[in-house]
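Apart from one protein chain that is not included, each protein chain of the complex appears where it belongs.
Take a look at chain A:
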Amino acid sequence: MLSKMLLGRYIPGNSMVHRFDPRAKIIAVFLFMIIVFFANHWTGYLLLVLFVLSLTKLAGLSLVFLFNGLKLILLLIVFTFMMHLFFTKGGTVLIDAGWFTIESEGVIRGIYITIRLAMLILITTLLTLTTSPLSLTDAIERICRPLKAIKVPVHEIAMMMSISLRFIPTLMDETEKIIKAQSARGSTFMTGSLKSRLNALTPVFIPLFISAFKRAEEMAMAMEVRGYQGEEGRTNYRVLDWQWKDTFAIILMILFGIVLFMIRQ
């Protein structure tokens, strides 16, 4: 079940989207998050959808694949739609069932917000699907470097991020192993009352925490032994390379934003 989740996963590839500088991608996604809110009627939303769909195509990912991976998020989107459907009032009354009414404004708002949310989720998923976690953290470190002037430990934070990302699959494997070991000892996760199921989690979490702490300690030791002492005097193995196409992509994004702003009503 977990293996099908797409959130935070990286699918290696060599598409145009994959090859953009990660900094450009992060900035573009950030811009997109603002631009999404410019749209306020049909044409605007249509443009947004077209934009995201063509990006997906460019990244060489199939829509079916994306859809399957984001099924869990769909629940959230449907929920948002329902909220608007029932609670946003205005316009003509479409259905009046006595204790609740559905009004046209609610339907329209619901659809708009749903598109907004879906596009935001899709674009951020595209970012993580096409950018390896390590280059993502590299990019974040570079983008946030100016913050060092106000004493934000940018390098340390980026380091912590890449270490955590690195250990997600390891911990997943470990969890699976411990679950198997405990269920071989007759522990039941699938049956019984909610309370007994929750109780069954203790034998999983305690060994998991213990091994995570042990790993952390070993990791810290190994880093120290190899002379790690923070950013001072370090160079990067992976060097980020900002090219013309990256600048171009950002400009395109800004233009897209301007167009959307112009057609606002």
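Quick notes on this one:
The working rule: a contact is a pair of C-beta atoms (placed from the backbone, for glycine too) under 8 Å apart; a residue touches a chain by one contact, two chains touch by 3 or more; residues count from 1.
Convention: contacts and distances are computed from a predicted model.
The complex appears with one chain absent; UniProt names that chain "Energy-coupling factor transporter ATP-binding protein EcfA2" among the candidates "Energy-coupling factor transporter ATP-binding protein EcfA2", "Magnesium chelatase", "Helicase" or "Putative glutamine transport system permease protein GlnP".
Of the listed residues A:19, A:177 or A:238, the one in contact with the hidden chain in the full complex is A:177.
Checked against the full complex, the one of A:13, A:60, A:133 or A:203 touching the unshown chain is A:203. Listed here are the chain A residues that touch the chain not shown: 3-4, 177-178, 180-188, 190-191, 202-203, 206-207, 210-211.
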